[in-house]
Each structure stands twice: as structure tokens, then as C-alpha cells.
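Pasting in a structure now, in C-alpha cells, and then I'll have a few things to ask.
Missing here: one protein chain of the complex. Every other protein chain is in place.
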Amino acid sequence: MQRAGTSIRLNHVSKSFSIGRKTVAAVDAVDLTIEAGEFVSFIGPSGCGKSTILRMVAALEAPTAGQVTIGDLPPSEMAQHHRLGVAFQDHALLPWLTVRKNVELPFRIASRPVNDQQIDQLLNLVGLSEFDRARPKQLSGGMRQRASIARALILQPDVLLLDEPFGALDQVTRRHLNIELQNIWARNAITTILITHSVDEALFLSDRVVVLSGRPGRVVKVLPVPFGRPRSPSVMRDPLFHQLADDLTESLEGYVGSEEP
Amino acid sequence: MASASRSASVAYGFLGVALFIGGWQLIGAYQLAGLTWPPFTTVISYLIEPSRWGLFSRALEATLWAMGFGYAVGGACGFTIAVAASMFDRLRPMLDTTSAVVHAIPAIAIAPLFIILLGTSTAPSALSALNVFFIMYVSTSAGLAAATPAHRDVFRVLGASKTQQLYRLQLPNALPSIITGLRLAAPASVIGAIIGEWFGAPRGLGLLIVSAMQNFQIPLLWSTIVLATAISAIAYGLFGLIERLIHARFQ
Partner (left out) sequence: MLTGLRTAKLLLVQISGIVGLIVLWQFWVAARGLNTIVLPGPMSVVLQLLNEPAVYFWNGLHTLALALAGLALGTLLGTTVAVVAWSSRLFEGILTPLGLIFSSVPIVALIPVIARILGYDVRTELAIVILISFFPLFVFTLKGLKALPPGASDLFQTLGATKRQHLAWLALPASLPSWLTGFRIAAPHAVLAAIVAEFLMGTSGLGHVLEGARSDLQMQRALAASLSATVISVTFFLLSAVLEQRLLRNR
């Protein structure tokens, strides 16, 4: 398997927000290096600042203290050079464009010639070849997320950022898309950050799973996932998989009570 | 179920319009409101009498020109300034307040100023433009600001420039709101033109209305108002149709 992409370094990163007169710490002193071509998931109770970590890597927020670097560059420069790919829980496809035009969008924004062949390949890969002329409104939730992931991948980014992309889908569709994502990712391992609520999803897809505490988010556990790649769905039936899932769930439960009202 | 309730509301709608016209006719025919309320049929037959077409068409032409100018110039200014306000955040509070205050000035109070600055024949166009301006400014601003945070985030992460974000995200996103603005501007543009004409334009529906009112030409008065209402309603309906098509695609 080919390892692609760039490493991500979170150097003592903290982030606090001011709400009115109060200052709320969302992320506290997170120190972590994600290797080039590594798939890392962040799980934690809701409101623990896992999305904030992703938003700082995406240059959507600036850390209050510490630094985020991708390769040797700050995230904002990576964004300016069109080297980041992103998919959110909200598919954020443009409703007035067809699926194909939506996937083309990153080419247009980067002012590069549209590579139709590449789009065909990618649409094929995410199973949307026959729907390339459809508008997002005409697609199911799962298909929209596929299109959104295709848009994130089309420029072959150095870093792929996934913020609960399957969070709004039903269990069956979600599992299905997990398997597809793992297949797509295995072809060309891009450095990836996945934010998720699902322990199974994190285990199945990741090289490492990072568990965050309740607010403010701190790293409480980093679990390397021992399964080789490419992974088949049968991994999910492995007793070890269940044991790791139980461990992760347990380390999460310790913080459920600490969630602020 | 949905189509049954839809046809019911269409039926109620026709009932409402029929009651309105029937009421108008009855009050006129039995002179319940005196001699100044002509029956519906009298007004319509007055309006379609060929010998008066010359009179009406000259007035209509002048008012339509003012209205068209109002749409073109007022609409373009409102749109451009809204885009500027969205591109340059610092200008925004100033532009918002200025346009709201200028809009709050009654058109009839600005009329004298326009008469001196621009002359009696241009004043109706300018007032119409001023009325359209504000509606377009508000609807364009609202549309440009309505892009969802998730969409903005995607554009930022993809490294889109402000200009790219404007024409690939915000402008298409604002299109339904802009068309709604054009629809709502229809009566406002007619009002602007007519008030401008009341202040002494050489021709136009407004002039006809005032002279008919002062000279007790009741059928002429009502007919002219029916005409003014019709052009407004037609513009309103036309943009309403475009709005439906656009909404289907853009939302």
C-alpha cells in the first residue's frame, strides 16, 4: 500500500471561546503527531471539543495557544494552496449544481483545468456514476455524503478532514459507507482525521483512536488499532475488535457524567 | 390529500375574488356609496372604449418608462451596494443605516428635491428607482448572508478567495431572494412613479389620476387606477412565476 500525504503536528494546542463575559475552554493542551498517511479518529463525549480540533487543522479556527502545523506549513497556507479536503455531517453540497458539478468545484476554486477522467473514476468509486446529473435534493442521505466525500478527495489532498460525515445516517447505511470509505482510503492512504461518535466506526477505519475527555477536551487515551490493511468487514466480527470496542466505550463512559448541562 | 386542500384553497380564492368584484358591482349599481363609486362593468367598458386608447396609452407609456427605469437603475444600485456591503464588512453598518434611513423618508418628501435636481420629467423615474433600490438592497443582502456556515466552511477549507466565494456560493445562493425582491418591488416602483407624477410631470397615469380626481371624472379616475394596479399586479405575477422556477432549482 502506498502512503501519501503529510504529517500533522498538534503542538500543545489549546482553544477557548468567550461567550459573553465567560471564557470556556474547549480544548486543553493537546499534543499529538499524526504521521503521513495515517488515519486517526477522535472520539469523546459531545461538547468535548473534538470538532474544534478538526476546525483548527482546517484553518477554520485559530488556536488560543500552541501551534498546528501540516508538514512544515500552518493550516491556513495549506488551505490557500488547495491541499485540504473536508466533509462535514452537513453534506454542504451546492443545491443548484449537479453531483458532477459539485465534485468539479474544487478544480474551479483552485483555478485548475477540470480533469473529467479523474471525476469519472472517483464518481465510479463512490458509486455515483449513474447519478452524476442528479441534483443533491434528488439523492438519498447516504448518496449525498458519498458526493461530499468525492468532492473532498477530487484534488488528491494532502490531508482529509472528516467531521462526523456519517453522523446523520441510519446504522445500516452508515456501516455500508464505512466499508466503502475504508476501500477508497486503502487505495491511496491520505493523512486523515475523523471525528466520530461511533466506537465501531473509529476502530474499523483508523490506525489510531484518540479518546478525549469531557470539556475541556484533553487526550486521555491513544489506542493503536492492531488490524492490518486492507480490512474486510469480517474484522468487525473478530473477538479482539469487540474487546477493543468495549475498552473504548468504557473509557468514554468515565466522562459522560462530567458533561456540563 | 394535498391536492384536495390545494383545490379547496383555489376555490376559496375564486370565491374571495368573486365576492370582491360582485360587491364592487352591487355597491356601484345601487349607488350605495354615492355617485363616486361606479359599477365594475362601467369602469371596464370605459377602459376598453377604443376612443380613449390614445389617452391611456400615452399615460401608460410614460409610467411604464418610469417604472422600467426604476427597476433598472434602482435594482442595479441596490444589488451593487449590497454586494459591496457583503465584500467589505466595515462599510456594512454605514450602508445599512444609510439605506434604511433614506428609505424611511417618505417618497413624497423627496419629490421636491428630485424635481429641482432632475426636473419634472425625470423625477417619477428617480422616485421609482429609490423605492426599488431599498427593496433590492435588503433582499440581496439577506440572500448573500444566507449561505449556510457549512457551505462557507467548505469554501474556506478548499482555499476559495473572497471573490470566488461571492460568485460561486453567495450569488447563486442569493438568487431566489433577489427574485423575491424584484416581485415585492413591483407595487413600490409604481407608487414611486405615480407620486413623482403628482408633483407635476407632463404626462403619466399619476397625472391622469390627479386631474380626474380634481375634475370629478369618476370613471376616468377608477379606470386609471385599475390600469396602475394592473401593471403592478402583472409585474408582481411575472416575477412570482420566475420565483417558482428558481426556487425549485436553487433550494
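Here the chain labels run A and B in written order, and each chain numbers its own residues starting at 1.
Just so it is clear, a residue touches a chain if its C-beta (ideal position, glycine included) is under 8 Å from a C-beta of that chain, and two chains touch if they have at least 3 such contacts.
Because the structure is a prediction, the values reported are computed rather than measured.
K.L.:
With touch defined as in the header, list the contact partners of the absent chain among those displayed.
P.N.:
Contacts of the unshown chain, counting the full complex: B.
K.L.:
Using the touch definition up top, pick the residue from B:9, B:148 or B:161 that touches the left-out chain.
P.N.:
Only one of B:9, B:148 or B:161 touches the chain omitted from view, namely B:9.
K.L.:
Thinking of the whole complex, not just what is shown, which of B:158, B:191 or B:246 touches the missing chain?
P.N.:
Within the whole complex, the residue contacting the unshown chain is B:191.
K.L.:
Thinking of the whole complex, not just what is shown, which of B:29, B:95 or B:166 touches the missing chain?
P.N.:
Of all options in B:29, B:95 or B:166, contact with the hidden chain holds for B:95.
K.L.:
Take the complete complex as the reference. Which residues in subunit B touch the chain that isn't displayed?
P.N.:
Its contact residues with the unshown chain are 8-9, 11-13, 15-17, 19-20, 33-34, 36-37, 93-98, 100-110, 112-113, 116-117, 186-188, 190-191, 194-195, 198-200, 205-206, 209-210, 212-213, 216, 218, 221-222, 225, 228-229, 232-233, 236-237.
One rule holds in what follows: only the chains that are shown with their structure count from here on.
K.L.:
In whole angstrom, how far does the Cα centroid of subunit A sit from the Cα centroid of subunit B?
P.N.:
48
K.L.:
Could you pull out which subunit B residues touch subunit A in their complex?
P.N.:
Residues of subunit B touching subunit A: 148, 150-151, 153-160, 164, 168-169, 172, 175, 249-251.
K.L.:
In the complex, go through subunit A and note every residue touching subunit B.
P.N.:
Those in contact with subunit B are residues 55, 58-60, 79-86, 88, 90, 92, 94-96, 105-106, 108-110, 135, 151, 161.
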